[in-house]
Each structure stands twice: as structure tokens, then as C-alpha cells.
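Every protein chain except one is present and positioned as in the full complex.
Chain IDs A and B follow the sequence of writing; residue 1 opens each chain.
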Amino acid sequence: MKHLISIDQYNYQSLHTLFEKVDKEEYGFIETSYPKKGQIATLFYEPSTRTSASFHSAATQLGYSVLSINEVNYSSVTKGETLEDTIKTIGSYVDLIVLRHGEKGASKRAASISQVPIINAGDGIGEHPTQTLLDLYTIWKEKSKIDGLNITLMGDLKNGRTVHSLIKILRLFNVHINLISPSSLKLPNEYLKHSDQESTQFLPYAATTDVLYVTRVQKERGSKEEYKLSLSELNQLPKTAIVLHPLPRRKELPITFDNDPRAKYFQQIKNGLLVRKALLRQFLENN
Amino acid sequence: MKHLISIDQYNYQSLHTLFEKVDKEEYGFIETSYPKKGQIATLFYEPSTRTSASFHSAATQLGYSVLSINEVNYSSVTKGETLEDTIKTIGSYVDLIVLRHGEKGASKRAASISQVPIINAGDGIGEHPTQTLLDLYTIWKEKSKIDGLNITLMGDLKNGRTVHSLIKILRLFNVHINLISPSSLKLPNEYLKHSDQESTQFLPYAATTDVLYVTRVQKERGSKEEYKLSLSELNQLPKTAIVLHPLPRRKELPITFDNDPRAKYFQQIKNGLLVRKALLRQFLENN
Partner (left out) sequence: MKHLISIDQYNYQSLHTLFEKVDKEEYGFIETSYPKKGQIATLFYEPSTRTSASFHSAATQLGYSVLSINEVNYSSVTKGETLEDTIKTIGSYVDLIVLRHGEKGASKRAASISQVPIINAGDGIGEHPTQTLLDLYTIWKEKSKIDGLNITLMGDLKNGRTVHSLIKILRLFNVHINLISPSSLKLPNEYLKHSDQESTQFLPYAATTDVLYVTRVQKERGSKEEYKLSLSELNQLPKTAIVLHPLPRRKELPITFDNDPRAKYFQQIKNGLLVRKALLRQFLENN
């Protein structure tokens, strides 16, 4: 693997290989060979401080330097130049480029001409594969497996890039999927499988759910629907269930649930750091 | 002390303990254990490049990495998320958060849920304790004491957060305070003490002043008054007096005074670096 563009680059086996690697990463600056001689760029055509901060910290904790370039469209990197020319320029300075771009397929175009590895950190309505990998890793880590799980996805299933990629990769496993959403925000047919359960109600599925994945209302994509789970609804989940959310949340999950041992959404943030450390190590150290 | 939120966390004794520590810090990269394995974040909801640059350099000179997040409100860190969720997220990446926020009390809220130390770098009309500490340290360093000094505060005494915090902490010492301002910009009564001298004129107090602290007109808070000291007025100060200013200045102090040995406002900038190095060391190294 020379670039990370799409979650489709992984299969059942290579996902497990990655998870074993992530499992060996640790929080903080534990490297003995620190600092390392190398630099990554976070090249963000769309702002996403959250994702860029995660990659920044992952690189820093491994001992690499970071060149942060944000809001490229407003910057003079471009002055009308093509993505390809910008990638060649920045690739002259650094050893790897983490790319966020507004257009689907931008990462693939970048990879096709780049002399350094490209990691797709979100390309418009396309993919955001490291988010998908950290979601899946969190399930694997918390439940010790993925096969056999009963997974309930809830929220805006129509517009969420995150949830579409997660569903796509869950199809590699033998899981049962429940899809809970307002009727106007149902999962597009292309992602649907005949065995999925669709509903507008959460409660009927609470007691059998192993993993509840709640998504954010995509207000920036025009959704006006609001939905939120109450503490008493969440308490219908089994004691061994886990609750995930890609964050930031609005009111989908009450803060009173944050200290519940089933709440794993801040653990997802931490796992994101580990996943990105493992990926950077793989691409920069061939490891 | 787990977080630095308010100048009220200090008393007469602990201020001197801090000053002795600051006194041992030096300019530049003198650490033998460089780099260190740790990272701070400067999380600035309001722009203040001056303050964030000072913390950045302090951390860097100690050997720590820095994650700079500026203008959070325009960034995607938030997407409507609460300060508390953002603090939990960024606190998953770094070992300490320097927080600048537009709302009074924001640092206290952040500290109440943060897993890493918070340093308040200004919370709206609240406090900016590291500015106050560097002001006070400069007086202590330059005059070898604070008790017994005749201190003249001049300028916009109504709107300046800086000057309010400084006056509050000067009350811990046995000092005489003169307050010079246009009549529309007088110190609010809550900060006034009966022994203070109030005036609209500087010259009557010049000859007895040990420390002259000049503040900036707060144009962004609606002040229209201008005031400035001429070189000949400043020359009425004793040869042993010192002149401070939190910078940036407008026309309050003439550049022709910059090379006068009494001008210590650029020394304040340098002392700010030392104070922040000592504070970061204390919070990150328990030292």
C-alpha cells in the first residue's frame, strides 16, 4: 500500500493486521528514537482542525515534524494552480501528505502524481478512511471481535459520509445491522442490505444492541431534523453494550451519559490517535 | 495547583516562590534534556498572536512540541460543540492546554472537566493571570522588592483587564498607588482603596514615582480618549524609576524614550517568556 485513499483498500485480513499494529501503539511520547528525521504536511483545503490536530499529535508523538497548511483555498499556495502542482510542490518539502479536500476523488488524483504517500483525510462526499478505521478499531478493541455483533446505527443515515463508509466496511464481517433514523434521513438504497432492520424507533432494538453508533445531524448539508437519546433510553442498552459517536456531538447524546462505562466516544478520539500513529509509522517507516 | 485560572490562586508567599523560580529560567534553548517528550496546545477562541507566540516559544525553548489552534470559532473544532467537549478532545492529544476564550469564567469551566492542566491566557473581561504575573515579576526583578514602592498607574483604568488584575495583586503588598487617567476612564470603585491618589495629571506624581505603568487606550472597547506622555514629562521621573507598558502601544509612550534605561517595556516581553517557561515547567514537570 503506497497511499491510503479508500477504505476499499482493506479486506478482512488486512484490517486485522492493522488492528494488531494499532494495538501496539501507545499514548504519548514513548518512542526511544525521538525525534525522528522526517516531516509530514497536513494540507487542508477544507478546515477540519479536529482531524488535523489528531494527525499533528500522532506525528509529533512519533517524533516527526509537521508542516500545517490550512484553508489552502484562501492561501497563496494555489493562486489558481492545480491540485497536482500543489502536491508536487509540497511533496518536495515533506515525506508524506495528509490531504483534506472538498472534492470527491481529489486524494486519488493527488496520489496519481505524488512522489510521497498521500493519506486521504476526507474528500468531500467521498471518504474519510482513517475515521472509518478508528470507528472499526474501537469496536474490535472494546468487543474483542466484530463478527457476530448486533450493531445499531442511528441518526442521519442519509448524509453522513462517516456512516456510509462504516457500513460498507461492516459488510466484510458477519454482523447484524439495525438502521434507526427519521424517515427523511434513511440510508440510501445503495448501502442497504436485505437483512438490515430499518426503523424510526430506537427502543425496540435497545436490548439486543451490542454497539450503538450515533451520528450527528449534518446541519451544514441542510438537515433540519433533530434527534436525541435520553439517559433513560440509553439505559435500555445491555450493560456490555458500547456507545460510539464520531463527534462533535450536538444534542444527540446527553452529557449525563459521559461517565457511563458504555460511553466510548471519547475513547474513539484516543483510538484515532493510535490508528493514525500506526498508519504514519507504516507509511514513513515501512513498518 | 493543578490549573492556573486566576491570580487569586497566589498569595504573598507563593508569588515570591514563583519569582525565585522564574529567576532561574534563562533565555533561549539551554535545556540539556532537549527535546522533551510532551506537547502543549494553544487553544485560542480569540486571536492573540502575541500571547500565543510567547507560550509557543516558552514551550519550544523548554523542548516541548506545540499544537497551535487559532480562531477556534471559525474552525471546525467546534461545529457547535461545547467548550467542555472540545477540551476533552484536545486534552486527549496533549499534556497541557493554554486557553484563550471570549467569555469570563471559560477557563474555570474548562478546568472543571479537563484531564490535563489548563492555563488561562485570557477569558474575556475576566483575567489574564500570566500577564499580571509577568508585570509583577518585572517590578520585583527591576526594583528587587515590591513592598514600599510608589506605583503610578496611568491610562485607561476603566476598561483594562490587565490593570485591574495588577491592582488586585498589588493589594497583597504594602505599596502606594497613584491612579492617573482622563476623568472618563477612572478606575471602577470596586478596585479603589481609600489610600489611593486619583488625578488627571501625571506631572505632580512624576518625581515620587518608582514604577510607572502605562496602559493602552482600549479602542476596541469604545474608548475614544487619547493620552500620551512626552519625553520631557517622562524625564521628570527619578533616574531609578522604571516604565512599564503591556504592549502593544499606540502613542502613549514615544519611541524616543525606548533607549532610556528606565524603559522596561521590552524587558517585560522577555520576562513574559521566562514566567511562562517557569509555569510550563511547574505544570508539566511538577517542578
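Operating definition for what follows: contacts are C-beta pairs under 8 Å (C-beta built on N, C-alpha and C of every residue); 3 or more make two chains touch, one makes a residue touch a chain.
What you are looking at is a predicted structure, and each value in this text was computed from that prediction instead of being measured.
Within the complete assembly, A:E81 is the residue of A:D8, A:E26 or A:E81 that touches the hidden chain.
In the complete complex, the residue from B:M1, B:L203 or B:L247 that touches the missing chain is B:L247. Contact with the omitted chain, checked across A:Q13, A:S92 or A:N286, is made by A:S92. Panel shows chain A; residues 35, 37-39, 41, 65, 67-69, 72, 74-82, 84-86, 88-90, 92-95 of it touch the chain omitted from the view. Interface residues of chain B facing the missing partner chain: 28-31, 34-35, 46-50, 53-54, 56-57, 60-61, 68, 216, 219-220, 247-250, 255, 266, 269-270, 273.
The definition used in the following text is that only the chains that are shown with their structure count from here on.
Chain A and chain B, compared by their mean Cα positions, are separated by 40 Å.
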